[in-house]
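As you look at this complex, bear in mind that one protein chain is not there, while each of the others sits in place.
Order of writing sets the chain letters: A and B. Residues in each chain are counted from 1.
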Amino acid sequence: MDSVAAHASSLDSVAFVGVMDFPCSTRGQAEIREAIKENGLGRFVVAGCSPKTHERTFRRVAAGAGLNRFMFEIANIREQCAFVHAQPEATEKAKVLVEAATSKCRLLFPAPYEQVPVSSKRVLVVGGGLSAMIAASHVSDQGFGVVLVDPKGTLDEVSVTTTHRGVPAEYVRKIVKGLKSSPSTRMLFGAEVVDFQGHPGDFRALIETPEGEEDVRCGAAILALDAVPFASRAKSEDERVITQGEFKKLLSSQTTGLGKVVMIFPKDSSEGTCGRSCHLGAITNALRLKELLPSADVTIICNEVRTYGMYELDYRKAQECGIRFVRCEGEAVIQHEGGLRVLVTDAYSDTTLSLPADLIVLSDLLKPQDTRRLAKIFRIPVDMNGFLAVSQVRLEPASTLREGVFLCGSATGPRLVSEELLEASAAASGAVSLLSSSFIEIGGSVAEVDPEKCSVCLSCIRSCPYTAPFINENGKAEIDIQTCQGCGICVGICPSKAIQMYGYTDAQMEAQSSASIRGGGR
Amino acid sequence: MTDRIRIVGYCCSYGGYSSADLAGILHIGYSPDVMIIRIPCAGRIDVLHILRAFRDGADAMFVAGCLEKNCNYEYGNFEAKKRVEHAKRLLSDIGIEKERVEMFNVASNQRWRFPEIVREMVSRVEDLGPSPLKKVVK
Partner (left out) sequence: MIIAEQKPLKEICKNIEGHHKILVAGCRSCVAICLAGGEKEVGLLAESLRLYSDLNGKNWEVSEITVERQCEKEWVREMRPSVEGRDVVVSIACGVGAQVMQELYPDTRIVPGLNTSNMGAPEEQGIFLEKCGGCGDCVLHLTGGICPIVRCAKSLLNGPCGGSQNGKCEVNRETPCAWDQIYQSLKKFDRLDLMEQVIPPKNWMPSRSGGPRKTVRPEAVLTPEEKKAKEGID
């Protein structure tokens, strides 16, 4: 350590070098703060373990010492040096690493950082279906105000209970009653959000209602959208081709004349995606048919069977009672002339089967509703299938990359009812947690556009995964600090070098690179 | 211009840098000729950084990003790949072997991968020799 310290002392503009056991410990942190204050230092380098472990810690140290919390650099001389190299190479390399970190540190400048107060404790809920109601209800129960924006004319209790199996009508009625009677809940019907600006804790939404435009201030927003089911194009005019919904009705009336039934599970395509419950619904219908008419011949053509969790038992039951499952990779083609039949290539045997049918049942497809328009307004990304993208599928399934905007319902894709209920709670919980703190942190390693240099070529807008850049009222590109995730893609792509990134400017990176190559003993 | 071999690795915070940390925690050694520089995402890299590294005297350089389709920032690694390809074209035109720069994809839990990447680049430098810039007598 001493030779590394000695080398550090020899570097330009290094005013103080300290050697300690655990800079990250409380005592170590205090020592660093002292050293900064006593020596009037403006920035510091920590040579120790990986920044991935202790970056946050040293940000607090910097702040505690009165510096901008990003005015330091960490040289990883542990995991990426002492732990992997033999002596004397490790010590030699450590010297170079410290030199490189110092070279970069010299060029650091304060990064924007703000603690923005939460000024509105109201949550905007967009949607009018089950998820919207549940989310709104949870938020309201927690004591926060709600503004519900429903494109439909009224809270549709009836369709909610019929389309969402398993949700007791009584429960839905109770939720709706709660919402209607809550003094802090406002519901705008036949309305849509047309603009959305601001920061978490302080958003402004412009809502178009039948009575005119309305400005609503809120601290967070939940997009609780419903996907719209529709019949696939393959349905055609043929009476012998029906939907699962129609089939269900048929089962309750008559089943005579049904000999061969072929069901086709939809493939996700640009036309629409499979609704998650559609496989289960189809199998349930098939089982019911077999129950009513054991001699019925049922074939299900599918690419995969999405009956997960406990629903696997239904799938097994279906197989056990003789329902045939044909796996295919390609499209199943319906032939109407000369006897109704389905042509499909079986994936296992690679032979093309020709299945005669008395009845063909197709599942409804789901299409995301209004997601593209809302994605633009709320500045969040849309995925390949047209649904809204979440920030992290496993860890943050109800959050978007824009802090303060949450998703539930079928906004992110088809959902089973149980999933919708869970995610509505997750979204409500996210919104409420955000608004429960008194301030929100923004800033850090964000990108910034120099309007003087910007050619307005739109490259950054097109390449950003988070829709952070936009064209401002001066006609130049600007990066929304709130939304910027600090990846640097736009910085690398800008043809006019108008964008730089705090903590990773070209000059800083080059200084570090150059010192890495040239540094150390000569 | 130094005589010793220097390979610069721009590693993204999530894929490359983390896997190097993991190799460290498990004490899996690799050549000290490699100098790691942390960037938030491989997509931050500009072709200019690659050229400058060579002008500074690097014998080789690589960019380590997350596995494809698994970039922490959606698709920064695809951007990086394009830029590394562009750099290869430029380096060829200039007269520097394009094998001296490479794009790698690595996951943060692939403990063997980072040392493997280092071995690969070290072996390339051994085959190609030091940077042609070093052979020029000033």
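In this text, a residue touches a chain if its C-beta (ideal position, glycine included) is under 8 Å from a C-beta of that chain, and two chains touch if they have at least 3 such contacts.
Source: prediction; values computed, not measured.
Per the touch definition above, the residue from B:30, B:54 or B:78 contacting the chain not shown is B:54. Remark: the residues of chain A touching the chain excluded from display are 453, 455, 457, 459, 462-463, 494-498. Although one chain is hidden here, its contacts on chain B can still be listed: residues 46-48, 51-52, 54-55, 90, 93-96, 132-133, 136.
FYI, only the chains that are shown with their structure count from here on.
Remark: chain A and chain B have CA centroids separated by 31 Å (rounded to whole angstrom). Contacts from chain B toward chain A in the complex involve residues 1-2, 6, 8, 13, 17-18, 20-21, 23-25, 27-30, 32, 35-41, 43-46, 48-49, 52-53, 56-58, 72-76, 79, 83, 115. Of all residues in chain A, only 50-52, 76, 78-81, 83-86, 89-90, 92-93, 96-97, 100, 381, 445, 463, 465, 485-489, 491-493, 501, 504, 506, 509-510, 512-514, 516-518, 522 touch chain B in the complex they form.
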